[in-house]
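Contents: one structure, followed by commentary.
The complex is shown incomplete by one protein chain, all other protein chains being positioned as in the whole.
In order of appearance the chains are A, B and C, and numbering begins at 1 in each one.
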Amino acid sequence: MIIKIKKNTEEEQVYKLSYALKKKEIEHKVVSLKDRTSIVTSSCFKDEGKFLEQFKSIIESCVDLKSDYQLSTRKYQSENTIIDLGNGAVFGSDKTVMIAGPCAIESEDQIMRAAEYLVANHGIKVFRAGAFKPRTSPYTFQGLETEGLELLDKVRREFGVKIATEIKDETHLDEVSDCADIVQIGTKSMYIFNMLQSCGKIKKPVILKRGFMATIKEFLQAADFIMSNGNPDVILCERGIRTFETQTRFSLDICSTALLREVSHLPIILDPSHAMGKTAQVPLIAQASAAMEVDGIMIEAHPEPAQAKCDKDQALSLEEYTKMVKKLESVCKAVGRTLE
Amino acid sequence: MIIKIKKNTEEEQVYKLSYALKKKEIEHKVVSLKDRTSIVTSSCFKDEGKFLEQFKSIIESCVDLKSDYQLSTRKYQSENTIIDLGNGAVFGSDKTVMIAGPCAIESEDQIMRAAEYLVANHGIKVFRAGAFKPRTSPYTFQGLETEGLELLDKVRREFGVKIATEIKDETHLDEVSDCADIVQIGTKSMYIFNMLQSCGKIKKPVILKRGFMATIKEFLQAADFIMSNGNPDVILCERGIRTFETQTRFSLDICSTALLREVSHLPIILDPSHAMGKTAQVPLIAQASAAMEVDGIMIEAHPEPAQAKCDKDQALSLEEYTKMVKKLESVCKAVGRTLE
Amino acid sequence: MIIKIKKNTEEEQVYKLSYALKKKEIEHKVVSLKDRTSIVTSSCFKDEGKFLEQFKSIIESCVDLKSDYQLSTRKYQSENTIIDLGNGAVFGSDKTVMIAGPCAIESEDQIMRAAEYLVANHGIKVFRAGAFKPRTSPYTFQGLETEGLELLDKVRREFGVKIATEIKDETHLDEVSDCADIVQIGTKSMYIFNMLQSCGKIKKPVILKRGFMATIKEFLQAADFIMSNGNPDVILCERGIRTFETQTRFSLDICSTALLREVSHLPIILDPSHAMGKTAQVPLIAQASAAMEVDGIMIEAHPEPAQAKCDKDQALSLEEYTKMVKKLESVCKAVGRTLE
Partner (left out) sequence: MIIKIKKNTEEEQVYKLSYALKKKEIEHKVVSLKDRTSIVTSSCFKDEGKFLEQFKSIIESCVDLKSDYQLSTRKYQSENTIIDLGNGAVFGSDKTVMIAGPCAIESEDQIMRAAEYLVANHGIKVFRAGAFKPRTSPYTFQGLETEGLELLDKVRREFGVKIATEIKDETHLDEVSDCADIVQIGTKSMYIFNMLQSCGKIKKPVILKRGFMATIKEFLQAADFIMSNGNPDVILCERGIRTFETQTRFSLDICSTALLREVSHLPIILDPSHAMGKTAQVPLIAQASAAMEVDGIMIEAHPEPAQAKCDKDQALSLEEYTKMVKKLESVCKAVGRTLE
């Protein structure tokens, strides 16, 4: 249940309600989001109405959700959450924002070439590349780490783009959130709950990738972990789920995406590269993504895919990227949106 | 391995090669497809080259496929298979053919209303509805059966559309294939191998729906079952796979679809209705389908969805259908195709 | 809902109730099972109580099940269904019956050697082998068919064992059910609803293998298809489900098996061979199966596994079978059962 507190209520009054809940052994959390304070309980309880009656002077309304995801739903907030990066990249409106760049930062030359091309030819507004790479094998490249973040900073300064980059775990959250304009939580990190909570305390938008084994429910619960700690700016990212079919890397779950648009007020972006895992088919999946009317599309593009240290089978060359974008623009237009 | 026999080779000569293989205990099948005879073996064998050398006068070429799907691949035939129904509905070209109608035939009124609307307003070329319904519960409606087929015949005569309808099993194959312009094999029937073989002997195109837990390999093997019995006109239909996520009915596996376009020369259509299972999201999934540049889209539309005896949660009303089609036309155009 | 009719009610009275339901448009089925007639409806309906009140003279009791599987549940019949083959093989009691033999009948020599060994050394009571093989590739061995059934008949006569063999589809149901003591429905056939219905009309027990993509609900619905046509003797067989893990052939779903024992009164057997798909691990999975207190274990054993035409990677040699059985006997004893 979400108990929305009236604006301008004194903190002490909120505390009294929280304390009264605690005495009744009702697990709950006091949440401050934008200019709104709420108390979220994990379940309903007996004599709820009677209990709340005592506090009616400070309660604006109650939302009685049976589910465990609450703040991320349209029952908490019916209108779309809008995240505006200030440079034309707006999530939650009628724009579809391209987020492109290589999987990993490998060298200054690689990252600058990629950024230069994408900005000069496509006016890209959000550039992506990873400094901390969660890899399943301990014997492969794990990212340039701090050195990579410095290169990202250079990209931002030289090309005026916004930077989206990934955290792997909590040990380097400060470092990453200092550097990034958008902090990205990878698919394998969606269940690191302390890190989600910490991401709730930063002042940057967060791209939350769906765990490839996570249900819609768990995905939104993860968003609630972030939001309930004070950060309202969560962007959901569908990047493919694991199924019985292994000829494709994952399967982009567009049916869940369609449902999420109904259920949640948060912006949603799609990641065709990781879902498909094969370069040749990425543009077709990107077209389908654009037709889904989502808020953004994330694409891996690399100056020399054959030399990529990470995920080279799915990276587009910069020329392939250009070819793909033309069609994406047409598809966006066909469904009443603008590709940004 | 596929051994393509030279055109105009006498049947006796083919028989001799087949017999020689049999003596070597090589399992194989003599296949006549269009004007081409081939011998397909299930595997390679020792001293293959030497053995085939003796028959070189009748062999045009050999395709050495490691996989168990052969005739359905581009290695057997590089160019697209084109299936032209004669009324403007062409699969395998630059058209995307709408196949629409209710899930099941329920009454004359229902079926005539649906057909009339779809033809008058959308010039639909292929109408779909089931007379034999494979249902998982023994206590629910199983279809009007023969009476349903007669109603479909009436639809064809009155509205001049082509009819796609489903067989449930082999017991009524003759009846259905007499009535249908396209015979449809449902997702739960993809593994009924005798029926696949029988569908290889009819002279009508076949829509083969992917089993909802069938791999790409098994899907193409099922197509090979049909083709190797003489019917080249197989249309592959992706209709969603079963995953761990149960809030959507199935998950439309567009990544597999993208891969199939590369691997197979057969036309491919998508079925958003069954994949999604929820009316409100069907149009969005249909948009994504159109953007995938597929050969057709199959949609359940019903004059009164709330009264439907079958799959009512996923059927569009006729008005919703109209609204959806407008956007599909734009999306098709955006990717260089025509919605038919 | 199951409406149990009082014993000795005249058929005409049952018909009247059925007709009254039909007029109310309630889908239902009149089921005669053992000495009991019931009417099963697919759902509850308004004013149910009032309606049934009129027929109370012929109604013994009503079971109000929300689910679509009804006859197979303990709510219809609380005590175990017992299937006694008459030669010591009893399903549904405290015995665990071994069902062993090769996957496919390949030759007289092969089948007689297997049967002789298993009877002489292990007093096996149910012998299994397939004459009609559903194979996913059209270019491989599809079974000896009628010739195979004749060989099975010879096995029965010479060794006095009961025969379990598979039907692939309805075209040869008569042939198979004449020959078999137990008719087996394979995993890929679980959704062939007409065939399930036909199996409801034969007088032989049926082993129903769970579709490798079937939920527990669909599995029991398939059993209901058989039972609601008059055959109470259904044996459920868990043989592994398809998951994301492909290093094993399937995954034996013992958690579902455990749940089925609570939910259903039907006997349950396990098939470690198909689940595991690798000979070396079959005995360990068979041990786990025995510890599950199931009614039977199905094992593929072949005189010369390396030469098997079908599933050779999972067949035990006869010597391996012997070694395995010793441990299975101990495990059965440890959990209070007898291996038969």
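Convention: a residue touches a chain if its C-beta (ideal position, glycine included) is under 8 Å from a C-beta of that chain, and two chains touch if they have at least 3 such contacts.
Here the structure is a predicted model, which means the values were calculated and not measured.
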| item | value |
| --- | --- |
| Sole residue of A:K16, A:K75, A:H122 or A:R135 that reaches the chain not shown, by the stated touch rule | A:R135 |
| Residue of C:K24, C:K201 or C:K333 in touch with the missing chain, whole complex considered | C:K333 |
| Options A:I3, A:M98, A:I192 or A:A275, residue touching the unrepresented chain | A:I192 |
| Contact set of chain C toward the excluded chain (per top definition) | 213, 215-217, 240-241, 243-256, 258-259, 261-262, 275-278, 280-281, 284-285, 287-293, 327, 330-331, 333-335 |
| Interface with the undisplayed chain - residues on chain A | 27-29, 40-42, 68, 70, 134-142, 168-171, 188-189, 191-197, 212-213, 217-218, 221-222, 224-225, 228, 242 |
| Absent chain, residues of chain B that touch it | 213, 242-244, 246 |
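Simple rule for what comes next: only the chains that are shown with their structure count from here on.
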| item | value |
| --- | --- |
| Centre-of-Cα separation between chain C and chain A, whole angstrom | 48 |
| Chain A-chain B separation of Cα centroids, rounded to whole Å | 38 |
| Junction residues of chain C, two or more chains touched | 242 |
